[in-house]
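Have a look at this one.
Heads up, one of the protein chains got dropped from this complex, but the rest are sitting where they should.
Chain IDs A, B and C follow the sequence of writing; residue 1 opens each chain.
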Amino acid sequence: MKVFRLSQAELDDMVQQWSTTRRVYRPATGRQQPAQADCAPGWERAGDGAPLTVAAGPSKASVKTFLFPQPETMQTYSLKSSDPDRALLKEAAKAADKQIVVGLRPCDARSVQLNNLPYRDDPYYQAGLVRTVMVGFTCKAMCSTCFCDQMGGSPMATEGLDIAVSQLDDSFVAEALTPAGEELTAGLDLTPAADSDLKALAALRKDCPQPDNARLDTLKGRDLNTLYKAPLWQGLGESCINCGACTFICPTCYCFDVQDEVVRGAGRRIRYWDSCMFPLYSLHTTGHNPRGLKMQRTRNRFMHKLKYFPDRFGPFSCVGCGRCVQDCPVNIDIREVISDLLTVE
Amino acid sequence: MISYLPYPVRIDDITVETEDGNLKTFKLVFENEAQQKAWKHVPGQFAMLSLAGQGEIPIGIASSPTEQGHLLFTVNRAGKVTTALHQMHPGARMGVRGPLGNGFPIDTEMKGKNIVIIAGGFAVTTLRATLIYLMEHRRDYGKITFIYGARTPGMLLYQKELQEWAKRDDVELHITVDREAPGWNGLVGFVPTIAGQVAPSPENSVALICGPPIMIKFTMPPLEKIGWTDDQVYLSLENRMKCGEGLCCHCNVGPTLVCKDGPVFTRSQVRQLPLEY
Amino acid sequence: MTTQTTQTSSTSQTSQTSQTAPWDPKIIAFLCNWCSYAGADLAGVSRFQYPPNIRIVRVPCSGRVSENMIMSALKSGADGILVSGCHPGDCHYISGNLFARRRFALLSSLLDFVGIEPGRISFSWVSAAEGEQFAEIVKTVTERVRSLGPATRLVKNIDTVQTA
Partner (left out) sequence: MPAIKAARSAGGRGHGPLLPPCVLHDNFFYRTRTDYMPTINEKLTEEIRAQARTLLADGTVAAVIGFARGSLPMTVKPVVVRAAADCGRLVWNSFCVLNLANYLPEVLKSVEPPRGPRDPKPAGPLPKVAVLATGCWSRNIVVQTQEHQVDRERVVVMGVASRGMVSRRKVESHFSGREILAVEELDHDLLVTGADFADKINRWSVVRDNCQTCIHPDPVLVDVRIGEPASARKNPNPFKQVDDLEAQTSAERWAWFTSEFSTCIRCYACRNACPLCYCPTCFVDDARPQWVGKSLDPVDTGLFHLLRAYHCAGRCTDCGACESVCPMGINMRMLTKKLNKDVLNLYGMEAGMQPGSPLPLTTYATTDPQKFIVTEAKAVKEDE
């Protein structure tokens, strides 16, 4: 691991240098910018010379869009009758060049690891992991909606990052944590961090809230059916409008739907984000819907995050970024849901 | 690593199975011989049928692994993809992705046991695969009882095979229709009633039940009365699926993913799940 | 986040052919069965010449044409759309075209508002006896669309789709 000390100007310069040879993305700054042609909503290309500032708290859009694009072209085909390969599906050509995501927070970096539990055998996600270098910023302060420490993360955590940038008083310390991260810093004229910087960083890390999920872990031992039948879902379901806002801004929601699109004889099969909040999600062709009620769908989302996923993989499927808390149209607050679930008899 | 790319296949033959024309059996042949040789499935598993421009659907494999060289799928016309599939002709290209799911425990729990197969309507498809497999490996299993019902004689699938099986003395066949019908000399009555009359012994036995939920609901009490337990009964669940690999989460019933952990479950497993199927 | 740079062989063929062949407008015409379709028929029988650019979709009534159909045609790459029904008062179903008139007025205004060129989508009344008028309208509409050039706005093109 290599550690460097950077001023703001040096940091900007480093990003600028990267952007000459690679695509570098950062969270869209200020008011939502019109998406650039090749950017997902909420992200923009870095390297335009503007100083890199990362607002407190998680970025508006989560990092999952880079590993789990919306949409992902899975296969392509032709439906032209003249084509001998008519209706033959072929793997879609994929970009393989490295892309750099700058400015994600430790919670998002952790979400990449969590999603990797179900997606460890998914070719597209794995290819995305290989080609995406993540340059994260640790959090100097937690927002009032942040609760990463209670979900097993920490504002100063580096898990999942290739380079972790931490702010000291007037400068930054960049830790190149992985070979991919070291490769990015190689060849750049960077000042190695002094012992005093390392000490200050260690002190920050020691001082910040530590992962503490002891209280939540009691959920793992609870009987599934008791939680499933808890009365709290009724009220939640009544407030919920069943939009997909929470699931689409959530870094750890990973459901997808698959669909074919054909335009003038050229077709592709795509997968795109789906939400268990939508009635169509579980609707059978017969018209039967196992989760036909709003309440059942709301319950499914929270139970998946807090019970089904941990039962299957261990950790909770939530990193405590607080995006859903901020943006839920009807103020369904997962922290309240957790608190209420903990008190279910 | 998962591959979402379907194997290219050709429709070799299409059989209209039922009098209403809504069920057709598609005989599919691999375009690539190596892929055909590599294909191995267990009765009870399903595969994704893929139509370029339409989408993918999960369908139970109706052919037994012992039927070499092709795959059979019996498809009910219901939605977008199945309607398009029903309009296709022999020779057309489509795709198959799989096999997916767990299948019936033919080599484990079922081995050496008496097998009772209870099927209703067009849920018989994977049970056809199972029965053929069992008959090919007849010595590995005990007594085989096959109870199958449909609404009318014309709605019975695989009628030719049913006649052939009826001639065999190593399979006990009970074919029934819901109501009296002209020209039908066989059993009349709902599957649960017939199952109660046949009263298969639970001794060293395993039951595989596939059919509409209402049939399963009423088939269990008569069986329980004569001593069947939930652990002996295997059911096959269905839910909306997209990936078939346990990723897309569409088919979850509580923590269980039908596509990955199922579709075959024992009845005691199913009873522990929330009612989301 | 990455532009899909590589396409299937067939897709690139498509774009090549569309580049090499001279562009000629494709216009989807939704014609009411009782008046405009008969008007088009009459135009044919009476040998009134009109441009071969329209592709006719016969509908029971102009009131049957929904915004979904019009937008779907736009999305699929139609350069122009013509919806034609009976003259007000002549509707086979008494008032289908009068309901349609309100809906089309709002739709064309909304599409104009978001920047779809006004000439792309046209509405007209043609009776079964107006073969010549039908030919005239098709000429007018075709010329208008031709002067606008190929449609690009709201035309779906899966070659240039972003993947993130």
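FYI, a residue touches a chain if its C-beta (ideal position, glycine included) is under 8 Å from a C-beta of that chain, and two chains touch if they have at least 3 such contacts.
In this text the structure is predicted, and so the values were computed from the model without any measurement.
Visitor: Using the whole complex, pick out the displayed chains that touch the missing one.
Guide: For the complete complex, the undisplayed chain touches A, B, C.
Visitor: Among A:41, A:123 or A:211, exactly one should touch the missing chain; which is it?
Guide: A:41
Visitor: Tell me which of A:249, A:276 or A:306 is the one touching the absent chain.
Guide: A:249
Visitor: Can you list, in ascending order, the subunit C residues touching the missing chain?
Guide: Given the touch definition above, subunit C has residues 67-68, 71-72, 75, 82, 88-89, 95, 98-99, 101-118, 122-126, 133, 136-137, 140-141, 153-158, 161-162 touching the missing chain.
Visitor: So that we can see where the missing chain sits, which residues of subunit A does it touch?
Guide: Residues touching the hidden chain, for subunit A, are 30-35, 40-42, 55-57, 60-61, 70-71, 139-147, 149-150, 155, 204, 207-209, 215, 235, 238-239, 241-245, 247-249, 257, 259, 261, 270, 272-273, 275, 278, 280, 294, 325-327, 329-333, 335-336, 338-340, 342.
Visitor: Under the stated touch rule, tell me which residues of subunit B contact the chain that is not displayed.
Guide: Contacting residues on subunit B, toward the hidden partner: 79-80, 83.
What we mean here is this: only the chains that are shown with their structure count from here on.
Visitor: Give the chain pair, either A-C or A-B, that is connected by more C-beta contacts.
Guide: Answer by contact count: A-B.
Visitor: Just by CA atoms, which chain is the most central one?
Guide: A
Visitor: Suppose each chain is reduced to the average of its Cα coordinates; what separation in Å results between subunit B and subunit C?
Guide: Inter-chain centre distance comes to 48 Å.
Visitor: What whole-number Å value describes the gap between the mean CA coordinates of subunit A and subunit B?
Guide: 40
Visitor: Report the inter-chain centroid distance for subunit A and subunit C in whole angstrom, where each centroid is the mean of the CA atoms.
Guide: Those two chain centres are 43 Å apart.
Visitor: Would you pick out the residues of subunit A that each touch at least 2 other chains?
Guide: If we look for residues of subunit A contacting two or more partner chains, we find 77, 90, 267.
Visitor: Would you please write down the residue numbers of subunit B that are in contact with two or more other chains?
Guide: Correct list: empty.
Visitor: Quick one: which bits of subunit A touch subunit C in the complex? Just the residue numbers, please.
Guide: Counting only subunit A, the residues touching subunit C are 23, 25, 37-40, 43, 65-66, 69-73, 76-78, 80, 83, 85, 90, 92-93, 95, 99, 261, 263-268.
Visitor: Spell out the residues on subunit C that touch subunit A in their complex, using ranges where they run on.
Guide: The touching residues are 1-11, 14, 76-77, 156-159, 161-164.
Visitor: Which bits of subunit A are touching subunit B when the two form their complex?
Guide: Going by the criterion above, the answer is residues 74-75, 77, 79, 86-91, 118-119, 121-123, 126, 224-225, 228, 254-260, 262, 267, 269, 271, 274, 276, 281-286, 290-291, 296, 300, 303-304, 307-308, 311-312.
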